[in-house]
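These notes concern the structure reproduced below.
Apart from one protein chain that is not included, each protein chain of the complex appears where it belongs.
This part shows chain A:
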Amino acid sequence: MTAHDPNLSRRNLSRRTWLKGAGALVIGLHLPGTARAQSSGAGAAFRPGGNATFAPNAFIRVAPDNSVTVLVKHIEFGQGPFTGLATLAAEEMDADWSQMRSEHAPADVKLYANLAFGVQGTGGSTAIANSWEQMRKAGATARAMLVQAAADAWKVPAAEITVVSGVISHASGKQGRFGEFAEAASKLPVPENAPLKPASAYKLIGKEGAVKRLDSYDKSRGKAQFTIDIHAPNMLTVVVARPPRFGGKVASFDAAATLKVKGVVDVKQIGSGVAVYATGMWPALKGREALKVSWDESAAEKRGSRELIAEYRALARQKGTTAGKHGDAEAVLAKADKVVEAEFVFPYLAHAPMEPLDGYLQWDGTEALARFGSQFQTTEHQTIAAILGLPPEKVKLETMLAGGSFGRRAQVSQHLAAELAMAAKAIGPNRPVKLVWTREDDLAGGYYRPLFVHRMRGAVKDGKITAWADNIVGQSFFLGTPLEAMVVKDGIDATSVEGANELFYEIADFNCEVANPKVGVPTLWWRSVGHTHTGYAVECFIDELLQAAGQDPLSGRIALMGDKHARAIAVLKAVGEMANWKGPGPVGDRARGVAVVESFGSFVAQIAEVSFVDGEPKVHKVWCAVDCGVAVNPDVIRAQMEGGIGFGLGHALYGELTLDQGKPVQANFDSYRSLRIQEMPEVEVKIIASTVAPTGVGEPGVPPIGPAVANALAALGQQRPRQLPMVGRTV
């Protein structure tokens, strides 16, 4: 989950820049050219695809039983690449959906680099966008070779052969399925430029109901295997005692009581804390409970959320670094009769993926196998090899299904891979380890969405918004990391200001400044990254200014866009039609709010219908219009909008990770309140028809819901919440 715009010719190159800088090769589109299929590297290098006999390229395996396995280079953690990438390949192969399978590709940067990053990794809602050409070409190549094999066998011209739903046939009555020709196809040269279908010929892409998720069956039956489910002979479960404050270190420890716990095997100090090794999770936890560690907190961060907010508020009153400017907003504000001011405060947030962080590693001193929900395979692979002191080619990394990520597994610091390797190394070879974080470890473990303050000022004159100023303060994920020099350009980290330094709205005098103070709390991108706070600040404040100008929130937004933002206008109009928008209301005890955000190249507008019940906002219904270019799997897109809305809403309403003198306060789901079924609104999604190349949907559903709800609350006569979460705030 991360930066950035899949359209790399545009702004925001930060993600890609740092990954390049991480020492990896940059490989362009890789499809074996004229190489023979069997020697095309992939076939020999690993076993994925099971008993496949035909491996025309790095992405597709055809087995004698007709099954087609797609090797997916992006991690599947719910957002749907297993289904999406298989759809692209199946479309061009003219395969039947029932013969399609998906599995994770192994870590191999030469074959599986994310084309947006240059290394293997998932993020920035790029999976479909960067596989759009690649997987269709892979499918078309496979089809051409299967057809050629059939033509050779039947002694007919390849051009006379048709393929429908996985059946290859010729007018002479000859028929066969993929499996029959797999072996012969594997001996043919790989064609250079197999033609792609025109969109008008699609049978799967964009077709409602044509495709079901490939992973639903197993996931509904407890059969899907996650990292936490790995068992191996002789394996030890590892939990780690980590410092209670960020930046703390182990001073000394006493493991005597721990070693008496039945099932505890060993205790070792590692870089991140003290590791307890046991025969299972419960003894490991009991052992950790019994451990006495004294911590050196001399370098630890001891400020709490309250202190940080006060400091940020003060910083927001000082000159920051200019991130966007036209005209002279300060001059207009200084002279304006009517200035609207609002200060928005956003807490730290944890990602809290349902499956806490975990990893498995086995090594014998010369070779290693790591298995976990790796989101940045290339860099994690290198980290593990470096820590174990092994050459990278002796380390295999297998990506597992992961129980969510929301950005948590996209680790700039690779701390999980490092901890896994350190834990394995400390106990020595031939003791496979499964490292498991508990929920408490997860919530106290940092790498949060950073705390942010937006100080906004706007001027309104004669029903027009004449000036806009936004002073943003919050941590950069990169300051203080080795990547700082590479990513923070001219003092601007794009992930702090995206969505705020350029608006859809034409305002003559505009200023956006940012300050990125250094704080010792590790932070990280969180589903929709900068838009998590910029979307809320901008969309609440524009609504407030439109209200001050006496304009309708929906038509007022469109009017401010001029003629430059056709896709944003289209989603706004569409969502207005869906909801039969007649102004924000209230009607009875319910009112409506609207918001629109572009993130990761996709445009999403939402309208929320809200009432106020027992002191809490109750969101009854959300209408959502999305333009993500070509809609490859409409139902996966709908699911991502539904899930994005629930995720965004839950955090806007309840989500808060408070630090008290540097220590995380919320320990588990009893205090880190998460959206539950009775709080989930009804959701209606419309996907805008488009012929533009597809963009992502994993993140863009998140940003608009918070401000849409806040704007509805304003229509109910309340102030738009200036500080999140809306309910039960502790700071």
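Keep in mind that, in the parts below, a contact is a pair of C-beta atoms (placed from the backbone, for glycine too) under 8 Å apart; a residue touches a chain by one contact, two chains touch by 3 or more; residues count from 1.
The rule is simple: contacts and distances are computed from a predicted model.
> According to its UniProt entry, is the unseen chain "(2Fe-2S)-binding protein", "Cytochrome c oxidase subunit 1", "ABC transporter permease" or "Sulfite reductase (NADPH) hemoprotein beta-component"?
So, among "(2Fe-2S)-binding protein", "Cytochrome c oxidase subunit 1", "ABC transporter permease" or "Sulfite reductase (NADPH) hemoprotein beta-component", the name matching the hidden chain's UniProt entry is "(2Fe-2S)-binding protein".
> Given that one chain is not shown, which residue among A:84, A:320 or A:643 touches it?
Selected residue, touching the omitted chain: A:643.
> Sort through A:157, A:198 or A:222 and give me the one touching the missing partner chain.
Touching the chain that is not displayed is residue A:222.
> Among A:280, A:389 or A:517, which residue is in touch with the absent chain?
Once the missing chain is taken into account, the touching residue is A:280.
> Please identify, in ascending order, the residues of chain A that touch the omitted chain?
Residues of chain A in contact with the hidden chain: 77-80, 212-213, 215-226, 228-229, 231, 237, 262-263, 279-283, 286, 352-356, 401-404, 406, 438-439, 635-636, 639, 642-647, 649-650, 668-670, 674-678, 680, 682-683.
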